[in-house]
Structure formats: structure tokens, C-alpha cells
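All protein chains but one are shown at their positions in the complex.
Now for chain A:
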């Protein structure tokens, strides 16, 4: 579809996208790339000049505009809450529009507050009494209130600070796991796009599609210089987020407890560095073997062990980050309780990265051959 304004500006230029069901599609691009206009054409806040939008095969213009909008959740930047209504009544807006009784709508709203992680004590508060992050949660709850199959989100998290934003993103992914909505998400933040998107559409200024692909593919094979530039300098590192760390070969030999005796220390002295743990097995720090004296290990003298990773859950990126952060050049793997389960060198991580790359390349060949 195309959107051309009367003054001749083309906001969206012959864009054609197939948005997957029950997945998050992110529209990302610099300001003026038409991403918000595209989103607003889906619920007809903006009417396309040319082209059509099909929802389950049906033109969105075939049903009354307000019926269409009530079937799509809509979340905007700064939440756009109604300041004269309490939190619970804000969330109950669309059910009330659909003719639900006040009681039923409020019961549903209370359920959603829980779902988005809002304390029920906030129900009778007014928006100005909430923090920015809480307001945005209310915005999401309000959009979900009538259980719409489609959720349109227009830069919903860009006005909150990075820590709160990360919390909201994680929360959205969790909710999406539970509900499986078809979400169209607009952002100018490529990191947010890569984190949230099942598929990411990169738009360029002038409203043209530059690339539409899953985030891992975007990072490994940007379509052109514009996409590559937009992804930023460290896309190689960021791509590692999509490779699991589960297959890393961990070593346990260089791990010694703080109460290790002389014999044990001597038997491990071949390793360049030893990881000292406390009596529960939690890492304390690295040391060169000859600097350790049995019975007199001072935790203050140990080298920083960086940030440990969880082999099952974390990606190769986290593992590599841990190895780079530690002066020893080794990453520490821990279990859910924070106990060291193994260590791995930068070299081994490097081999794992190469292996992962060649696996992806093979898959791409198989796909191309088919």
C-alpha cells in the first residue's frame, strides 16, 4: 500500500508485508520512514491512498471502522491514559464500549492488572499517581482488555528509562508466550526490534521496505548498506544472542574450593588460572595457581570473574561477554543457584561461534537447494 499526503509527501511507498499470525512483527526505521503511518493504516487511523490491507483475507475497510478498532488493541507512546478515570476504569474502556456491564468489565480489568504485573492496590488510583512504567503497563492492559486477536503498539516503551524499558520488554515477551497475539510493534530502536521481533521489517526514509526477515537473518545477512548501517557496528557480537551456549564444552578441573589443601592445589597447577569458590561452590574469583597457598586464600586478592552465564538459558553472547570481562579470559558457567558448574576459555567459545556459523550456512544451503 501507499500513503501520499495532499502536499505530495509520500509517507509509505508501495509497501507490501505479510504479517505472521500469533507472532511479533516489528517495524523499525529512522524517523520519517513511515513506520507509524503503516501501523495506523492497519486500524484505519490513517487511510491508505493506494492498496489494501487484508486481515484474515478480508479487506479492513469492509467492516465499520469502530468495530475494526475494537477488535485490535492499541498501545501508544506515553500510554495515553484517561487522567480523569481510575486505573481500573481505564482498562475497562473497550469492554464498556462493547456493551459489557460495569461489573463484568471491572472484573476483567482486575484480571488484566494481574496479568501485566500491576498491584491490585493501584486499581482505584488515578494515572498521575503512577510511574511512567506502571502507566505503560496500564496501557498494555487496556489494549488487551477485550481479548483482541491483534495488538498494535506504537513506540510503547520509548518514553521510559532503559531499566524500566527492559522490564516492560521482558513482560511483553512473557505475556506473548501466554496469549499468542498477532502483534505489530513500531520502534526506532534496533535493539528493541531484535529483542522482541519474530520478524523485523526495516523501513528506510521515504516509506520503502529495506528488509523483512527474522532478526538472526537480519544480523547475518543485511540486505544492503542501509540495513547494515542501521544495525550498527557490533552486529556480529549481537548475532551471538541467537546462538545457545548449551553446547559449550565446560571444564571443571580448574575449579577449587577456598578450603582446598596443598595436594589438591598442586594437582591442578597445570591450568593457567584456577577459579576459587566458596564452600557452597559459588565463584569468588580467579588466581594464577602459584599465587595460592593452601589454607590461606584471601578472597580479596582474587581476580574478578566477570559475569557468569547459565549454560542452558544464556546465549553465546553472554558467555563471550563473561570471558571478555574476566582478566583471566575465561567465562564461568553457573547453575540456577549461582554455583559454578564449569569454566570455558575464550578459545573454546570462539570455536563454538565458528561451529554455529557453519551450521547456519549449511541450513541456508539446504533451504536454497530446495
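Keep this in mind: contacts are C-beta pairs under 8 Å (C-beta built on N, C-alpha and C of every residue); 3 or more make two chains touch, one makes a residue touch a chain; residues count from 1.
Throughout what follows, contacts and distances are computed from a predicted model.
J.: Out of "Heme exporter protein B", "FeS cluster assembly protein SufB", "ABC transporter permease" or "Histidine kinase", what name does the UniProt record list for the absent chain?
T.: Choosing among "Heme exporter protein B", "FeS cluster assembly protein SufB", "ABC transporter permease" or "Histidine kinase", the correct UniProt name is "ABC transporter permease".
J.: Looking at A:16, A:83, A:103 or A:270, which makes contact with the chain not pictured?
T.: A:83
J.: Give me the chain A residues in contact with the hidden chain, please.
T.: 43, 45, 65-70, 74, 76-86, 93-94, 97, 126-128, 139, 142-143, 152
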